[in-house]
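Please read through the structure below; I'll follow up with questions.
Note that one protein chain of the assembly has been removed; the remaining protein chains are unaltered in position.
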Amino acid sequence: MSEEHSHPTPAQYWKIAVVLAILTAIEVALFYIDQELQLGFLNAALLISLAIAKFIIVVGWYMHLRFENPLLNRFFTGGFILALSLYGIVLAALGVLVIRGG
Amino acid sequence: MTDIIHEPELDHHGEHESTGIENRKLGMWIFLSSEFLFFGALISNYLLYSNRGGFPSPYPAEIYDIPFTSVSSFVLLMSSLTMVLAHNALSRDDQNGARTWLFATAALGSVFLGGQVFEFTDFVVEYGMTLSTNPAASAFYLLTGFHGAHVAIGVIMLLSLWGISRRQGGLSEKHGLNLELVGLYWHFVDIIWIVIFTVVYLLSIPPV
Partner (left out) sequence: MTATAERPSTTIFRRPRSTEGIWSWITTVDHKKIGIMYGYAAFFFFLLGGIEALLLRIHLAQANSEFLTAGAYNALFTMHGTTMIFLFVMPVSAAFINYMLPLLIGARDVAFPRLNALSWWIFVFGGIFLYSTFIFGTSLAPIGVDGVGGIDGNLPPGGGPGGFNFLADSPDGGWFGYQPNAGPLYSSGTALDFWALGLQILGLASLISSVNFIVTVFNMRAVGMRLLRMPVFAWMATVTSFLLLFSLPIIAVALFMVTFDRQFGTLFFLASEGGDPILWQHLFWLFGHPEVYILILPAMGIVSEVLPVFSKKPLFGYSAVVFAGAAIAFLGFGVWAHHMFASGITPVAQAAFGLATMTIAIPTGIKIFNWLGTMWMGKIRLNTPMLFAIGFVAMFTIGGLSGVTHAIVPSDWQQTDTYYIVAHFHYVLFGGAIFGIFAGLYYWFPKLSGRVMDDRLGKVHFWLMMIGFNLTFAPMHWLGLQGMVRRTWKYAPETGLEPWNVAVSIGAFIIALGILVFMYNWWASRRSGELSGLDPWDARTIEWTIPNPTPEYNFAVAPTVARLDHFWHLKYDEDDEGRAVRKPDADEIISELEYNGLNPATPIHLPAPSYFPVLMALGIPIIAYGIIYHEALWGKIAIAVGALISLSALIGWGIEPLEEPHAADEGEHDEVEAELVATAGEEAVMDVDGEEDDE
């Protein structure tokens, strides 16, 4: 088994889960607030930021990427950024905004 | 006179790992980085069609059950917690703990899958939205279906590890690495769902 030093403890994992749960609750709440208030672009920006936050927390801590050889980070981030840019261009070329803010 | 000893894999003997990262772990990360391109195409496909109006209803965004999906998203998110606890237990050589958390993860994954089956059935039976209703529906089913297939494969792998652990009274070093790899895969499937939940469910607006 690989070296496990400096990895989070179970208690920390639980805390992270609580954070994730709260973020998810905020997301759902935002969805309903938006139904009432029509926040539009702000809603989209907030929801995407929350998703990014959850994404980074899971990848960084649960997948241990923060504690791994930076090479892995480079592969993983590389794939993510490549996908984001390629499909962003495709959707732009096809006349679709990446996200319709409402 | 040469002695040649045949073994299933080279990585434990004779060869070193230049990066210091175990071969299979490196391979898993590389594979996962390519999965972004796979799911990216499916999500883009949905974004392209989701609000192209003028074709038969219902569109997926018209019939989403957000409270229901929120719960099943939460279930999948929490399965990442149990997964990481399984890994943590094994790294402390707590075989019973690892086995319990593995099973919990598989169970939460199955609940998520059950939710998806329920959702699809609901959409088809109650609302009449099939693969052929409109391209947005096609894209929705293809995306969530392939995600579900990934979850299902994950559940099978988790249950296999759980079975091996039960039969052998614990996981060996080799299977310990397998647990870590399944964990990586599982968290990855979870982060894809984080994106899907936001982009496909919460932010999707039916055509006007």
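Here the chain labels run A and B in written order, and each chain numbers its own residues starting at 1.
Criterion: a residue touches a chain if its C-beta (ideal position, glycine included) is under 8 Å from a C-beta of that chain, and two chains touch if they have at least 3 such contacts.
Everything quoted here is computed from the prediction, not taken from an experiment.
The residue from B:Leu26, B:Val75, B:Val124 or B:Ile205 that touches the chain not shown here is B:Leu26. Only one of B:Leu48, B:Ala89, B:Leu184 or B:Val199 touches the chain withheld from this view, namely B:Leu48. Residues of subunit B in contact with the chain left out of this view: 1-21, 23-24, 26-27, 30-31, 33-35, 37-38, 41-42, 45, 48-49, 52, 54-55, 130-132, 134-135, 138-139, 141-142, 146, 160, 164, 174, 178. Residue-level contact of subunit A with the missing chain is found at 69-71, 74, 78-79, 82, 86, 90, 93-94.
Keep this in mind: only the chains that are shown with their structure count from here on.
Subunit A and subunit B have Cα centroids lying 16 Å from one another. Residue ranges on subunit A touching subunit B, taken from their complex, read 1-2, 4, 7, 9-10, 13-14, 16-17, 20-21, 24, 27-28, 30-31, 43-44, 47-48, 50-51, 54-55, 58-59, 61-63, 68-69, 71-72, 75-76, 78-80, 82-84, 86-87, 90-91, 94, 96, 98-100, 102.
By the touch rule above, subunit B contacts subunit A in their complex via residues 19-22, 25-26, 29-30, 32-37, 39-41, 43-44, 47-48, 51, 66-67, 70, 73-74, 77-78, 80-81, 83-85, 88, 90-91, 173, 176-177, 180, 183-184, 187-188, 190-191, 194-195, 197-199, 202-203, 205.
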